[in-house]
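Removed from the display is one protein chain of the complex; every other protein chain stays in position.
We just call them A, B and C in the order they show up, numbering each chain from 1.
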Amino acid sequence: MSAVSVGPEDFDIGAEIAALTADDREIGAVVSFTGLVREMTAAGALDEMTLEHYPGMTGAALEAIVAEAQERWPLSGVRVIHRVGPLAPGDRIVLVLTASRHREAAFEAAAFLMDYLKTRAPFWKREAGAHGAAWVDAREADDAAAARWGDDRS
Amino acid sequence: MSAVSVGPEDFDIGAEIAALTADDREIGAVVSFTGLVREMTAAGALDEMTLEHYPGMTGAALEAIVAEAQERWPLSGVRVIHRVGPLAPGDRIVLVLTASRHREAAFEAAAFLMDYLKTRAPFWKREAGAHGAAWVDAREADDAAAARWGDDRS
Amino acid sequence: MQVLYFAWLRERVGVGSEEVDPGPATTAAELIEELKRRDPRYSAAFADVSAIRVAVDQKMVALDSPISEAREVAFFPPVTGG
Partner (left out) sequence: MQVLYFAWLRERVGVGSEEVDPGPATTAAELIEELKRRDPRYSAAFADVSAIRVAVDQKMVALDSPISEAREVAFFPPVTGG
C-alpha cells in the first residue's frame, strides 16, 4: 500500500493504525494526527468547507514530504491521507501516522509532516456559510512552524 | 467519563478518539500516542511483559499529570489509558489522546503527557523470555525528556 | 504550454487551465507580466504578486524560475491544506 492517499473518501483511524503496525513487532510508538473541520470561523459559522487541490502535483508533493521524514527519523511506517472536496463541520480532513521504535521519532516526524504538509502540499480551503464564502488565508504561524525544521528548499 | 483508565483491558483507539471528539465542533486537531510492546530487548526476544503498578496511587498520579497538561495548553479533551498485567509482543500498553483547536497544543500536550507519565506515574515493566526475566531499567533519556518542560515538583 | 490556476486565482482568471504561448516571457514572473498585458482579467487576478506561488512542471519554485522548458506552469495562492 502506498504511504499517501488523496481523495474524497473518509478514513478509519483505528483501521489505518492496525494496518501500519501489523506484523511489525519492533514498533514501540505510534503517533496519529487527525485534522477536523471546525464550525466557527472568523467570519461566522461554517456550513461547508471545500478542499481544492492540484491533482497532478498533490501525490508527488506528499510523497516527497514523507520521503524527507523517513530520511530524518528512523521510522517503521508512515501514512498520510488527505481528503478533498466538500466537507462539513466535524468531518475529518487529514490523517498523519508515524510508527517508530521510540516515541521521540514518532512525535517529531508527525509534527514535521503536518508542518510541511501545511506549507508545501497544494491544497486550498474554501469556507462557506450564511455570511458568504471565502478562501482561507495562509497562517503565518504555519510558515514559522515549518521553518523550525530548517529550510532545505533549493 | 473520567479522563484516566488503568486496568488489564485492551482499548480501541478509533472508538476512544470518536468518544473524545463527539459533539464538539470546535476541535481542529486530535493527536494520539500509542505505546506497543516491542519483541526484541537488549537481553533477547521477549515472551511476556508484565506491568506492575501502585493501585492506590496510579489513578491520582495520572489525573495530576492530565490536570497539569490542561493548565499548560488549551485542550478540548484529554484521555489516558494505561494497561497493567501480562502483555505479549505487539500488544498495546498505553494510549494518550489530546484534542484542541490547533495542532500545536495537541502535539505538545501529548508529548508532555507521555514524558511525565514515563517519569511520574507508578508503573514498572518486567520482561521475561528464554533468557530469563528482568525488571526494565529507567531510561535517562526519559528524565531528560521530562526535564525539558521545566520541573515544577515541589 | 499549459497554464493552471487554483483557488481564488482560478475564480478571478475564470478558467482552471488554458494553453498559453508565453511569448517573450522566460520566467514565471515575466509570464505573469505578459498575461497582465494581454487581458484585464489577469491584471485583477495577479494584482498582488506577493500573494502568488508558482509550480513549474508540478514542483513549487520561486517566481524568477525559468519556464522556457516547461510543459506546465501553475499559479496559486499560498497553500492552506491540512
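In this text, a residue touches a chain if its C-beta (ideal position, glycine included) is under 8 Å from a C-beta of that chain, and two chains touch if they have at least 3 such contacts.
In this text the structure is predicted, and so the values were computed from the model without any measurement.
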Original post:
Taking the complete complex into account, which shown chains does the hidden chain touch?
Top reply: B
**OP:** Check the options B:Ala3, B:Ile27, B:Leu46 or B:Ile93 and report the residue that touches the missing chain.
**Re:** B:Ile93
**OP:** Could you tell which one of B:Val4, B:Leu20, B:Leu51 or B:Ala110 touches the chain left off the display?
**Re:** B:Leu51
**OP:** Can you list, in ascending order, the subunit B residues touching the missing chain?
**Re:** 35, 51-54, 56-57, 60-61, 82, 93-94, 114, 117-126, 135-139, 142, 153
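Here, only the chains that are shown with their structure count from here on.
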Original post:
What is the identifier of the chain with the smallest separation between its Cα mean and the overall Cα mean?
Top reply: A
Original post:
Between subunit A and subunit C, what is the gap in Å from one C-alpha centre to the other?
Top reply: 26
Subject >> Whole-Å gap separating subunit B and subunit C, where each centre is the average of the chain's CA atoms >> reply: 48
Original post:
Considering subunit A alone, which of its residues make contact with at least two other chains?
Top reply: 35, 114
**OP:** Send over the residues of subunit C in touch with two or more other chains.
**Re:** none
